[in-house]
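Omission of a single protein chain aside, the complex is shown with its protein chains in their original locations.
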Amino acid sequence: MNRPIRYAMVGGGQGAFIGGVHRKAMALDGQYRMVAGALASTPEKARASGRELGLADDRNHADWRALMEDELRRDPAERAELVCIVTPNHLHHPIAMAFVQAGFHVACDKPLVQTGAQARELAQAVARSGRVFGVTYNYTGYPMVRQAREMVRAGELGELRKVVVEYHQGWLSRAEEATGNKQAAWRADPARGGPGGAIGDIGSHAENLVSTVTGLVVEQLCADIGALVPGRVVDDDDAVLLRFRGGARGVLTSSQVMAGVENGLRLRVSGTQGTLEWLQEEPNRLLHSPIDGPPRVLTRGAPWLCEAARRACRLPPGHPEGFLEAFANVYLGIAAAIRAHAEGRMPDRLEADFPGIGDGVRGIAFLEAVLASGESQAKWTPVGA
Amino acid sequence: MNRPIRYAMVGGGQGAFIGGVHRKAMALDGQYRMVAGALASTPEKARASGRELGLADDRNHADWRALMEDELRRDPAERAELVCIVTPNHLHHPIAMAFVQAGFHVACDKPLVQTGAQARELAQAVARSGRVFGVTYNYTGYPMVRQAREMVRAGELGELRKVVVEYHQGWLSRAEEATGNKQAAWRADPARGGPGGAIGDIGSHAENLVSTVTGLVVEQLCADIGALVPGRVVDDDDAVLLRFRGGARGVLTSSQVMAGVENGLRLRVSGTQGTLEWLQEEPNRLLHSPIDGPPRVLTRGAPWLCEAARRACRLPPGHPEGFLEAFANVYLGIAAAIRAHAEGRMPDRLEADFPGIGDGVRGIAFLEAVLASGESQAKWTPVGA
Amino acid sequence: MNRPIRYAMVGGGQGAFIGGVHRKAMALDGQYRMVAGALASTPEKARASGRELGLADDRNHADWRALMEDELRRDPAERAELVCIVTPNHLHHPIAMAFVQAGFHVACDKPLVQTGAQARELAQAVARSGRVFGVTYNYTGYPMVRQAREMVRAGELGELRKVVVEYHQGWLSRAEEATGNKQAAWRADPARGGPGGAIGDIGSHAENLVSTVTGLVVEQLCADIGALVPGRVVDDDDAVLLRFRGGARGVLTSSQVMAGVENGLRLRVSGTQGTLEWLQEEPNRLLHSPIDGPPRVLTRGAPWLCEAARRACRLPPGHPEGFLEAFANVYLGIAAAIRAHAEGRMPDRLEADFPGIGDGVRGIAFLEAVLASGESQAKWTPVGA
Partner (left out) sequence: MNRPIRYAMVGGGQGAFIGGVHRKAMALDGQYRMVAGALASTPEKARASGRELGLADDRNHADWRALMEDELRRDPAERAELVCIVTPNHLHHPIAMAFVQAGFHVACDKPLVQTGAQARELAQAVARSGRVFGVTYNYTGYPMVRQAREMVRAGELGELRKVVVEYHQGWLSRAEEATGNKQAAWRADPARGGPGGAIGDIGSHAENLVSTVTGLVVEQLCADIGALVPGRVVDDDDAVLLRFRGGARGVLTSSQVMAGVENGLRLRVSGTQGTLEWLQEEPNRLLHSPIDGPPRVLTRGAPWLCEAARRACRLPPGHPEGFLEAFANVYLGIAAAIRAHAEGRMPDRLEADFPGIGDGVRGIAFLEAVLASGESQAKWTPVGA
């Protein structure tokens, strides 16, 4: 095993949810060590969060600018190599720009930024820097999602025709944002969560899942989005018709108001030769229904999986891996890319298997098109490049 | 048990599929006896089909007009009381009109007719006749669908917000209509199957399922329909955004080109208090996820089901009932209505629990709106009354 | 379609459960017509039951002896060809002996009789008579059970090693027999239901399922049986270790006191090349897990099933068939055998595919061995031939 990669975290302090997920995911495989942080939006809370996580006082900062300055002052041998950005969405852009331009590798939560212009600007900065940039669309880190992707690439479904993707939750069925739920509050506030509500929070995962598995490009879409909970100012329920380049069609639904539903991300992809179905809540299996034979239940860890899937497994079949392991797979890819960068070489596709700046930019273009379509009376809205 | 009701069948002879289903469904509970028929589109085939089914020679007719004339000549004590119409769709209208106007009770397959004008004309004729008219939307005959309907009516989901219905098949993934498959051929021929392909064949069931369970009224819709199999002249893949009166939203997908998928009719209905999910391929269970407690698996036959569901069960829990039993439930309702008519009384709601002329008319209005929207560049198309 | 076979029923009147199941199963495919009966244990109830079912007065009898005498007096052209025996278990033997000896074909519910001596006597009578004799072990009528049987026969599992069969219910978790439940009362009364409780009622089905699918012969067994509900005088919970001829092993559990469980009959069979799993509550699928590839979900109706399974299907894949259809498949086999008998020919194996007198005899030998083992302190009890 290699020396752990040093990382700093921005956001993810006390009361946050996703920061702890990132830390556990990074800890799981022993590839990372947290050395610094600016963990919350107020100096007091940031410092308290850092102390709780065992950060040294001199690397436990009140804000991300202080963190960056301090890191840049330090010897490269102790400096954080990677910066993880897990703040509310509206802060992704300035922080990511700053750290990229300063020469750090960056892992940023999704959605990448808030506008297409920001996304393009950041992509250019990343390209100029030559640094590693990951976007933590964690669901594509599941082994069976990678299996699906490789099967599509290998032509096992034939020519793709139809995609049905849904991401259904119920936890925002009430106006949680009005009752002190911190997770709900920033998501429901356009100033912090961005103009998209459910579409940005979970529709973005659905888009990434489709794009990753199918490789299809959405050319135009037709969206009906809105809020079903009275008083909510961002969308909480979305349905989007998709037309892909080349003639395939799709439907994407994302909803956070299907009361009683937990975390129902489900993908179905059909081609001329068969259909794949994957459900996040039972992530260790992938159902493959070929046109001319019985459905096959592909399971995580099985020796007949493709290499991309097998590399993403830690345990034998029947020993379930879950959300954290999938998240950790994204970070394994980022680690491999960082190590390859240090060695001055290009990592191969399966080694550096993680969503990058391109995924982030595409996600924002999709988000903008959905929001535009939601406002439009025209049936079809084109999706920007 | 009452004396069996005498029935005649139009269509459903050799090589047909659904006619035999109707006959088995009617046989199951001993409520019906076939006495006459005009079973196919050519005299020879009609007669051969009738002989095979044991029809007396003098009641085994070459065409439906001969059947009707003969029946009208007979003593009411031996005359067919009910006429079942199971021809290709384009013949539903003239045959149903004729038998209704002649005073017969009628059971007609779906979709009812081919245009809204035909539907309204037929509805008026039914109203004038006072006879029983059933439309065999068989999927709403499942006990757990009735359970879902009653739970919605009783307010157990609160105010409805979201409906996701899908009807996915794969059996038309190839151009079966070009290879001698009789079932595929008439469905893919607009002259016989009507202008709607998948939307008429299976989308119609999905619409009826939604309307029956939720009671919601579709006000406007946005459809993307088309053929994904090269050369096909009717739609084989559809996606429809729905806006219901009162603000609820929905998505309906129907596809017959999801290769490897069997008969995937699935309904999800969410309201402020919870979500119901039902899957036709596992019809004996209904998942109820309330907002404030664990999901409950409601199973057919359980003593805690509502009366409408319990009446639709023949067997104790754990003894699966299937497609034929659900179909038979539609015919049990029709039989109850015919008996009530004979007794000069109105049957109660749960006794005569079957889809009627109103369901048929609404289904055609929906179908017309979907086809219009498919041609339109406007986002929303209103659905006629 | 052939002329329906005329049948008489003994037992199955008002308040009975299984008689109505037999009648529906026989009605489904139009192969049978009920012409006579002696439907209950008291003359009044027998007559009332027959009237309700539309029996002619002169063929609606007070007891089975009167029925037999009357039928024998009648012209063969109107005489019942088949007699269905659906009485409580203790009456199977005298009634079956009488009708077999009188030259009728017989269908008898399981368990066949109450002792091995009775079973052998009846088997000899059947052999002498040359008539058709079916035992309605209905669960082996499911298409996917037949698929499993044929796969084993064809060697797709390799050499068999292990069988795990369970039949779990919960409906006798309370002392229902003490509270007026008629179904519970006769089963819990050794004088009517026989010395075996759960083992006779449902363990018998599990045994038949194993024997039918695997063809294995139980050589010795070790049973722990008893009553877990206080006051019950027959077993309600059983566990049996099985040793098969040739070295394979098995475990059979049958319980009627697993509170909240419906009708959980599940079979798993493993051989050197793979494992099959079938669950009665989801009967349209059979899971095949080969040793060297992903599990395959075999579904009812699929074109790649074996002929024995395809013949047992009425509907295409995805259109569920259930308990009644499986029951009806047993009666289709009996009908085919009766017709072949009338034509003076031997039906082929797949035509006359139903459990016969041999299954009944084997079932009683198993039952006797389990009851003996339950009383024994020796580990292994041999199973009689």
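For the reader, a short list of remarks on this structure follows.
We just call them A, B and C in the order they show up, numbering each chain from 1.
By definition in this document, a contact is a pair of C-beta atoms (placed from the backbone, for glycine too) under 8 Å apart; a residue touches a chain by one contact, two chains touch by 3 or more.
No experiment lies behind these values; they were computed from the predicted model shown.
From the options C:Arg249, C:Arg310 or C:His341, the residue with contact to the chain not on display is C:Arg249.
Across C:Asn2, C:Gln124 or C:Thr272, the single residue that touches the chain missing here is C:Thr272. Across B:Arg296, B:Arg310 or B:His341, the residue that sits in touch with the chain not pictured is B:Arg296. Mapped onto chain C, the interface with the missing chain covers residues 157-158, 161-162, 164, 166, 168, 170, 173-174, 222, 224, 226, 228, 237, 239, 241, 243, 247-249, 251, 253, 255, 257-261, 268, 270-275, 288-291, 295, 376-380. For chain A, the list of residues touching the undisplayed chain reads 1, 3, 17, 20-21, 23-24, 27-30, 52-54, 169, 171, 261-264, 280-284, 299, 301, 314-325.
What chain B contributes to its contact with the hidden chain is residues 287-288, 293-299, 302, 304.
One rule holds in what follows: only the chains that are shown with their structure count from here on.
Most remote chain with respect to chain C, judged by CA-atom centres, is A. Nearest to the overall CA centre, using the mean of each chain's CA atoms, is chain B.
Inter-chain centre distance (chain B to chain C, centres taken as mean C-alpha positions): 35 Å. Note: centroid distance chain A to chain C, computed from Cα atoms, is 55 Å.
Looking at chain C, one finds that residues 299 touch two or more other chains.
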